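Our next item is subunit A:
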Amino acid sequence: MMYDFLVDLFGNSTAASIIAGTIQSILPLFAFILPFALFAVYLERKVSAHMQDRLGPMRTGWHGWKQTIADILKLIQKEDIVAKDNDKLLFNLAPIIVFAGSYAAFAAIPFTSIFIGTEVDLGIFYIIAVTGIVVAGILMAGWASNNKYSLLGSMRSVAQIISYEIPTILVALSLVMISGSMSLHTLSEQQTGYAWNWYIFGGPGTELSKFLLIPFMFTGFLIIYISTLAEVNRTPFDIPEAESELVSGYHTEYSGMKFAMFFLAEYANMFAVSAIVVALFLGGYQSPVGYLGDLFNAPWLIPIEQFTWFTIKGIFFVFVQMWLRWTLPRLRVDQLMAASWKYLIPIAFVNLIIIGLITLL
Partner candidate 1 sequence: MKEYFGNIYSALATIFIGMKITFKHMFVPSVTIQYPEVKPQLPERERNRLYVNMDDCIGCDQCSRACPVSCIEIETTKSLPGEDLGKTSNGKKKALWVTNFTIDFAKCCYCQLCVFPCPTECIYMTDVYEFSEWERNKLVYDFATLTPEERQQKRDNLAKFNAEKEAEKLKAASEPKPEIKKDQPEEK
Partner candidate 2 sequence: MKQAEEILQILKDNFPDSILELKTDQPTEPILIASPLEIDKLGLFLRDSSELLFDSLMNLSGVDEIKANLLSVYYHLESTKLKHKITLKVSTDRNKPEVSTVTEVWKAADWHEREAYDLFGIIFLNHPDLRRILMPYDWDAGYPLRKDYENPEFYQGMKVPY
């Protein structure tokens, strides 16, 4: 939709389509991720503060809402230290790759029914592949900063992300099996109607198989939520930047704008991951209680509503990630691996098989 509009705007040549394509993919970044990241950093400070009986930032503006802007400005004017014996190329490349990985995932996330970054049929497959790049970025960061701690930190985080991608894929697979298509867009379309049509409650339709699915969809939801937590390095899996041992893992040596890139990438990733979970299980941009647009038959209102519903659900899950961060202690590396290989993956497999049998009914 956006794309065709832009192409004929620029005169239908191949150059126009390239420009239109790039604009369309850049648009979600400026329109959504940057403001979201600013808001998420502020939200994290306030949530953690009030959970710990503190007040959080109060100085900058009413209840400190300008705090994140102040942070970004501070980080921009901070000196960008590159140590003498760092591997210059990799050192500068790493934050870009990490940010690119998490930002690219936004292209395939369905914000509303009519607007979607790029209409990709292999939605889920593309997102999981793209978030894999982040691993390479982290490894580069760890190696390039030429410091024992960063090296240890990056190796650990690589092992962690890889071993937690498997349960995510398995659960996504089980969902693709039910819905028949990989594209997140169609997945969200299938979950129309009220809340009980969502996949977490067994998906559309009213046959027996829907009710049989409910318990397994719920375990699938839990597994994918836990494993995406690990992929984003959030507690209880934040070993890479475990302050107490490795002094903040792979981004110890970074400062200034490069550190801001890592920081931004983390929050963008947080939303991307919770957006995937919402798109898969909680009906993407579908509203649980029907649309106002239908009531006042104003079709132009529906996409806006869909966008708000999507962001509300996304932010709720980002809040739950923060909530977990300020409640749970951290797992040790081997326990983390054990959790993935001994608990999440076998249960995900069993879940997959049972869901497969139920869909055959």
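Selection rule, in plain terms: all candidates are chains of the complex that A comes from, given by their letters.
A few remarks follow.
We adopt the following convention: a contact is a pair of C-beta atoms (placed from the backbone, for glycine too) under 8 Å apart; a residue touches a chain by one contact, two chains touch by 3 or more; residues count from 1.
Since we're looking at a predicted model, the values are computed, not measured.
Touch between subunit A and the candidates 1 or 2 in this complex is found for 1 only.
Those residues of subunit A whose C-beta lies close enough to touch candidate 1 in the complex are 47, 49-55, 58, 323-324, 326-328, 343.
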